[in-house]
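One chain of protein is taken out of this complex; the other chains stay put.
So, chain A:
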């Protein structure tokens, strides 16, 4: 489908610049362009555009979008601004625009913006899932990698992973990636990025899953400030339907900031016959500061044997809190997969591990049978 573009830009020079970009981009046809909003609203419909590039800099963007939607109900609106701001971006999306692009842009960025926003709904539709563990070696990286693939397979939606386990993130190893860009570069450039340009920092893994890899060496973790990380998370929310975030173990500024931004925080611990349940309990106490922790915090145990509903109930009883999922011990498959950069669920799609991950994916997408927990 050809994008029939109506370009609305007050600045004469910028209008010229963007005109050239649109005209030079394959699949885009500039059908009309205006400096004046009144002209655009009164005359543009004659040319039947299906994509409106709308300058919202220093304007009441919400009212403006409403005006354009009235005149062009079938067209997609991409707002243009000079700098990406999480807050205004979510406002314009709520007002009915498809997304936001920073001007000036290149033809490639324009193409990507249209593609991405066509695939993706809007920021408000993104589920941000943070995976927190009290101590290291919780099995959460395995879980996240396999869960992301399962979510994408089931929903055909875009799924993103941020490896914010800044010092020792393993996501690149799990997916066998040699990333050209990582969270360090994304953080460095965050100020100048919009969701569209941020997207290129993600490494594609499958058609619908991409990963923003962690730092290559621990000393680089200082380069990712909390503000930048929050910024990256906010931007990523408008790129994906599901955003899964791996964080360093324990409570630290990184894990706390990510959890605060989450719709759901999963508390993940590996059963090792030691003190994992105690640790999970203590961590849970901290999360109880959230008024909605009941809804928002979910416990997961990995390496549970036998992996059945009885064990799940026992763990819940010991924890004094519902256990949302249990993942079986499949060391062989998991290490095979990680050593070869494959997904455990791909190696053995029928394995108990793959089935557990599938069930969790169903639970997250709302397809699963909702378990109701009696108050004890």
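Quick notes
Following the convention adopted for this analysis, a contact is a pair of C-beta atoms (placed from the backbone, for glycine too) under 8 Å apart; a residue touches a chain by one contact, two chains touch by 3 or more; residues count from 1.
The rule we apply is simple: contacts and distances are computed from a predicted model.
Going by its UniProt record, the hidden chain of the complex is named "AAA family ATPase" among "AAA family ATPase", "Alpha/beta hydrolase", "Transmembrane protein" or "Branched-chain amino acid ABC transporter substrate-binding protein".
Residue A:134 is the one among A:44, A:81 or A:134 that touches the chain missing from this view.
Of A:260, A:285, A:305 or A:346, it is A:285 that touches the chain left out of the display. Residue in contact with the omitted chain (choice from A:170, A:330 or A:358): A:170. Note that of A:24, A:218 or A:320, the residue touching the chain absent from this view is A:218. The chain not displayed touches chain A at residues 134-137, 141, 167-168, 170, 173-174, 217-219, 221, 248-251, 270, 272-275, 278-279, 282-283, 285-286, 331, 334-335, 338-339.
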